[in-house]
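Below is the structure I would like to discuss, written out as structure tokens.
Yeah, one chain of the complex is gone here, protein chain that is, but the others are all in their spots.
Then we have chain A:
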């Protein structure tokens, strides 16, 4: 069962809605969630005094104390495994994994316990845990700091996966995920955390869209781009560039990666007849393959071209001097749009 929608936290009428980056919006969301529910805990490496390596938990330990913001021992299996126990005991842990590539010591606990406890206990045990994972490339980092492991988890039933691409979603989706009674893996586009140009006004009194729903960000007629997380910006930029050359592209932000909400995508493809799925993750056995499979099944007679994909390659993430080649960019997206249009 989905939890009730987020209740607007009380604010004094004089506080104007702030302009926030994605990183700050996540920080505000955590604060709001901790204020709203004393059972919400934050757990992770360096999340206390340091505020996390990306400062997403900045100031929270100072204000909520060491018992609610836990600088844990350095062990991801421990973070997830103990969070599960805490959840069984009635807490709502929000775990921070420092970087995408470091989730794997916790993989067993996520796949074997977190995902399955509700099913195994015939619904008697709920594990309302959020695992926040900064993901994706483009930050010029060393190995294991730029990966997109979402498909490894979307293949696991029992987990919900979401990804935000803008500050307003970051603010609401994280709070909604914390209120959700299912485990939610929350993928954060780390390269956009502190991008000033993406700042948005976040109104804590607004009412958010549902968490597990895709959203059409830009409507168009010639082809549809479906994507999520960091690639949303790439696709929006591609749509703007295409528009200048007279090609109208529709852009859909998936937001929920598992379970997928593909109805808006089907609807879009029935209109445009062409779909390009864009993601930084390797293509083999991925979310984009899943989307392609379902769209060809649901929209077979509407398709004017096969579903095409722009993704990372089927290789390990390369040394980051090469990441601009590896990551889907404007040129590759537009090139693929051309292929779809001239199929």
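The rule is simple: a contact is a pair of C-beta atoms (placed from the backbone, for glycine too) under 8 Å apart; a residue touches a chain by one contact, two chains touch by 3 or more; residues count from 1.
The criterion applied here is as follows: contacts and distances are computed from a predicted model.
Missing chain, UniProt protein name, picked from "3-oxoacyl-acyl-carrier protein reductase", "Pyruvate dehydrogenase E1 component alpha subunit", "Protein-glutamate O-methyltransferase CheR" or "ABC transporter permease": "Pyruvate dehydrogenase E1 component alpha subunit".
Residue A:50 is the one among A:50, A:217 or A:341 that touches the chain missing from this view.
Residues of chain A that touch the chain left out of the display are 45-46, 48-51, 53, 71-75, 77-78, 101-102, 104-105, 140-144, 313-316, 318-322, 325-326, 331-332, 335.
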